[in-house]
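Note that one protein chain is taken out, while the other chains of the complex remain in position.
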Amino acid sequence: MMFAAATAALCVAMLLALLRACLGPTVYDRVLAVNSFGTKTVLMIAVLGFLAGRPDFMDIALLYALINFVGTIAVLKFFRYGDMARPGGRPAAKGGD
Amino acid sequence: MHAISLGLTLFATWLLLSGVYTPLFIFLGVLSCAIVVVIALRMEVIDRESHPVHLSMSLPGYWLWLGKEIVLANIDVTKRILSPGQAINPSVFRVKAGQDDELGKVIYANSITLTPGTVTIDIDDDDLVIHALSETSRDDLESGEMDRRVTALGDGA
Amino acid sequence: MSHHLVIRVIAKLLIPFILLFGLYVQFHGDFGPGGGFQAGVIFAVAFVLYALVYGLDNARRIIPDRYIRAGIALGVLIFAGTGVVAMFLGGNYLDYSVLAHDPPHGQHLGIFVVEFGVGLTVASVMVAIFFAFAGRGHKIDEKEG
Partner (left out) sequence: MEALLDIVSGVLLAAGSFFIIFGAHGLVRLPDMFARMHGAGVTDTLGAGLFIAGLMIQGGFTLVTAKLFLILVFFFFASPTSSYALANAALSQGEKPWTWNSEDSNGDKDGTSSKT
């Protein structure tokens, strides 16, 4: 019951985020909305794990959080530079460009 | 030194994730951690920035304080979102980051972003460019308490 | 150029844990959702993040093309090899039961090895696809033909 209510709340929030993703107006608004949508999806997967009595779902939630992060970075890099291969400096502490 | 501590942290994470504690899976865990440490060494991603052992004593206290700030800021921002009329007054301004290393600046910048009401939008050498939703959040940040605490974090070690 | 400071440091922090999570999913295919394919993708994601943050050239230096090709081939070899070994031991293709003295143990071993092959191939192919698309429009390595 409690979990069902939480799922419903998440659905409402996801609809709002989706509305912003449709409205735009800039591409960054859409990326922000999609990122926020992804956060809610992670929570939704976690709640569904409890709702379905399958705690394995936590692995999927963690994975989705990960993919959401990397996906956002990739999309932003693409919109910023129009290319994924742009050099970004070495990882070592003082070696950044 | 950092490689060893990263390995131990990874193994602790493995134990949290795994849930199967037979000798075979413990062995696989050790093997996985070893593989990851080797790849990480090859990628040059292990150093005092990515794995700040020197901060491990002072970080928990800072996180508690940050958690309190996050809760307060959230309540403030939610009120502004909900209140009708002209509750927001966005502004962009610069604050000085008093930390002398890059890790300190990153912690500071991320703490600012984590506190709703203020978002770091650029780092320009020693200055952080901040977008604030209202005067309250702006004044909070300009009082410099967070800056002081993050700086103390780096010095205390 | 201090604009990318945050992402550079945080990516450094996260990459080892992404790799570990990939290996965890790889080895716990029996117990939870997961297995070779998903694990390979997660493992590749760590390299993709590395390439996104530190540039494609650095990523290519860390994991040269010959490693990727070797990974693709070796993974398929492990997969097919397990099947062929099972045939030599008197079973059908990919009949794991004959791999060890008692069938359940043999099946565990067989699935483990085959999943490892799948994971290796998928990770290598994912990295190869990302490198190929990201390097589009850049200098193409003539030698690799």
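In order of appearance the chains are A, B and C, and numbering begins at 1 in each one.
Following the convention adopted for this analysis, a contact is a pair of C-beta atoms (placed from the backbone, for glycine too) under 8 Å apart; a residue touches a chain by one contact, two chains touch by 3 or more.
Please read all numbers here as calculations on a predicted model, not as lab measurements.
> Could you tell me which shown chains are touched by the chain that is not displayed?
Per the contact definition above, the missing chain touches A, B, C.
> Could you please point out the subunit B residues that touch the chain left off the display?
Touch set of subunit B with respect to the missing chain: 13, 16-17, 19, 70-71, 74, 77-78, 81-82, 84-86, 88-92, 109-111, 113-114, 116-117, 119-122, 129, 131, 133.
> So that we can see where the missing chain sits, which residues of subunit A does it touch?
Residues 2-3, 5-6, 9-10, 12-14, 16-17, 19-20, 23-26, 28-29, 31-33, 35-36, 39-40, 42-43, 46-47, 49-50, 55, 58-59, 61-62, 65-66, 68-69, 72-73, 76, 79-80 of subunit A touch the chain absent from view.
> So that we can see where the missing chain sits, which residues of subunit C does it touch?
Touch with the absent chain occurs at residues 3, 6-7, 10, 13-14.
Keep in mind that, in the parts below, only the chains that are shown with their structure count from here on.
> Would you mind checking which chain's mean C-alpha position lies nearest the centre of all protein C-alpha atoms?
Taking the mean of C-alpha atoms per chain, the most central one is A.
> Please work out the Cα centroid separation of subunit A and subunit C, and write it as a whole number of Å.
It comes to 24 Å between the two C-alpha centres.
> Roughly how many whole angstrom separate the Cα centroids of subunit A and subunit B?
Each chain reduced to its C-alpha mean, subunit A and subunit B end up 19 Å apart.
> If I count partner chains per residue in subunit B, which residues reach a count of at least 2?
Those would be 43, 45, 47, 49-50, 102.
> Two or more other chains in contact with one residue: find those residues in subunit A.
90-91, 96
> Which positions of subunit C touch subunit A when the two form their complex?
For this pair, the touching residues of subunit C are 1-2, 4-5, 7-8, 11-12, 14, 18, 21, 25, 32-34, 38, 42, 45, 48-58, 130, 133-135, 137-138.
> What residues on subunit A touch subunit C, complex-wise?
56-57, 59-60, 62-63, 66-67, 69-70, 73-74, 77, 83-91, 96-97
> Sort out for me which residues of subunit B touch subunit C in the complex.
Residues of subunit B touching subunit C: 6, 10, 13-14, 17-20, 25, 28, 32-33, 35-37, 39-40, 42-43, 45-47, 49-51, 102-103, 105-106, 109-110, 120, 122-125.
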